[in-house]
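The structure appears below as structure tokens.
A single protein chain has been removed from this complex, and every other one stays in its place.
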Amino acid sequence: MKTTSKTTYQIPIGPIHPALKEPVSFTFEIDGERIVNVDVHLGFVHRSIEWAGTKRNLVQLLYLAERICGICSYCHPMALALAVERASSIQVPDRAEYLRVIHAELERIGSHILWAGVAAHEIGFDSVLFLTWQIRETVLDLTEYLTGNRITKGITMIGGVRRDITPEMVPRIHETLQFLKSQMEKLHHVMLDDTTIQLRCRDCGVLTKEDALSLCAVGPTTRASGVRKDVRLDQPYFAFGDLDFDYITPDLLTSEVRGDVYDRIVVRLLEIKQSVDLIEQCLDRMPAGDIVAEPKITALLAALKKVTGEGIGRMEAPRGEVFHYVKLTGSDFPYYWKVRAPTYNNILPWVPMLLGQQIADIPIIAASIDPCMSCTNRVTIVHKSQPSMVDGEQLHRLSIEKTRRLLR
Amino acid sequence: MTKTKVKPEEIILSFQTKFPGGITQSRIERRTSGTMKTEFIHLWLHVDKKIFKEVVKHLFTFDPSPHFAVSSGYDLRDTIELVYHFSLFYGTRGDELSLNMTVALPKSDPVIETITDIIPGALIAEQEKQEMLGVKILGIPKDTRVFIADDFPKGIYPWRRDETGPEKLVRNLHEAEK
Partner (left out) sequence: MAKGLVKSFKKALWVYHINSGSCNGCDIEIIASLCPRYDIERFGIKMVGSPRHADVLLITGPVTRQMADKVKRAYEQMPDPKAVICVGNCGNTGDVFYESYNLVGPVDTILPVDVYVIGCPPRPENIIHGISKAWVKLETLETRP
């Protein structure tokens, strides 16, 4: 008897991933090797931060915001501080605006270098992972020198920052920036001129400009599709209005926009260069003065307690626009606090990127938006209702095998 | 893509002429940043629930692709207010305008129309409002939970401040029994 069965099968991926961010789970519907449908499940890291935030005072909240994400541990508290400053009309001193730019750009450099390593790892290029993370260690050393911590920086304060950059610290910063510049050329060569990376990333995971606009993508993901959108320029905050820089789209380097994974690598690498340049500009132009509007925290809290109002804080984090909304109603605690991380908006663009691609391309496409998850693990392939386990290692191996196949 | 910047006063005026009485409150917030005092504008509107979707459609006359950041929402005892955050005129340095639209929904009947048919990127934000605040979004294309687990008790909405709030489920990790 001839039986007909469904030709597609499902692959759930996740939610346990051995590296980096939020566990996310996918269900892929696969036809042969091609993905025909994707469903994304979120919420595995829902820690009820927004609810807990309504039970803390605004300075305590900064430290909670810092722990929303370990890689964006500067953007989240800073966006919250911006929202609170706007709700309460606190004027930030000029020097603090420049210091804030320096820390923000330092974080961007660290995050993009980290991402370059992870992306290389996903296509089986582990030597680049080690190369980039070695470069990243110098960025972390500088972060530690400036803030006292490697990851959670604890530098944010409402109305300014908590630590100054003194003149004797400047040579050390320049030294690291010089080192980064020399390494960037190497990294550009390794990442962009490599045949393997071109074969794996060109025309893979394409996000068209129309999709990027309608799905409200943010950050390097949308800029790689040719959309000029960067909060630093669109609506300057901190001292970004004073500095000299422009939108980064991949056509600056390759003179065309394809919106594929390769373009996302290009945008991020160019942004590292841009960030180094921005830090140098800040060090040159930084005015003298106070670093915080109200140094006494008790006085600050007493002032904030009287505030009634609402404010939004928007910042260009390494991954895109971070959005915080805060509503104050004249009490110790905020009435409501909304956090929107960039990945929140970049989840939906995953769907058009992944459709029609191969299983072996899932890791690199998923990683290409720099999401809060990177390695995929524990995959169950349900094929003709006989489940067989494929773990993340096998998926990773599939990805590496494809690289090898292409090289032959 | 060329976008012509429209002054915030003109935007408010345009809304008020198109929807007489529909815009109950408006506020223009002007701030500056940096030593050069670069100005940026946040616009706050209170929109009547009935015309909300038309107002969102009207945004397209100013900018062909308004960016929807997210929607916030909070419980005010008798009403639930949703705040939709848009940004217009991005792409040119310093031109962007943030537009925040507040819509009040009565708690007895918290229903609002979906905007995913005009801005598909709003899906996750709308799903989140459904599960967190118990708002009913009419015509949402994917009516499932996103952030809270499927086995999370029904009828409990974490952002509510009344008896349907999450207080029953809250536990303090420091007091965990070992």
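When the chains are written out, they are named A and B in that same order, and each has its own residue count from 1.
Just so it is clear, a contact is a pair of C-beta atoms (placed from the backbone, for glycine too) under 8 Å apart; a residue touches a chain by one contact, two chains touch by 3 or more.
For clarity, every value in this text was computed on a predicted model and none was experimentally measured.
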item: Chains still shown that are in contact with the chain withheld from the display; value: A, B
item: Listed residues A:I35, A:C69 or A:I347, member touching the removed chain; value: A:C69
item: Per the touch definition above, residue among A:E137, A:E185, A:D203 or A:E401 touching the missing chain; value: A:E137
item: Positions on chain A where the hidden chain makes contact; value: 15-23, 43-49, 51-52, 55, 63-64, 67-71, 73, 114, 129-130, 133-134, 136-137, 140, 150-152, 372, 375, 377-378, 391-393, 396
item: Positions on chain B contacted by the hidden chain, ascending; value: 148-149, 151-152, 158, 166, 169-174, 176-178
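To be clear about the criterion, only the chains that are shown with their structure count from here on.
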item: Distance from the mean Cα position of chain B to that of chain A, given in whole angstrom; value: 23
item: Interfacial residue positions of chain A with respect to chain B in the complex; value: 41-43, 46, 48, 50-51, 86, 94, 97, 213-217, 227-229, 231, 233-242, 246-247, 287, 310, 312, 314, 321, 323, 325, 327, 335-336, 338, 340, 344-345, 347-348
item: Sites on chain B touched by chain A in the complex; value: 29, 31, 33-38, 40, 42, 44, 65, 67-70, 72-74, 83, 85, 87, 89-98, 100, 119-125, 145-149, 158-159, 166
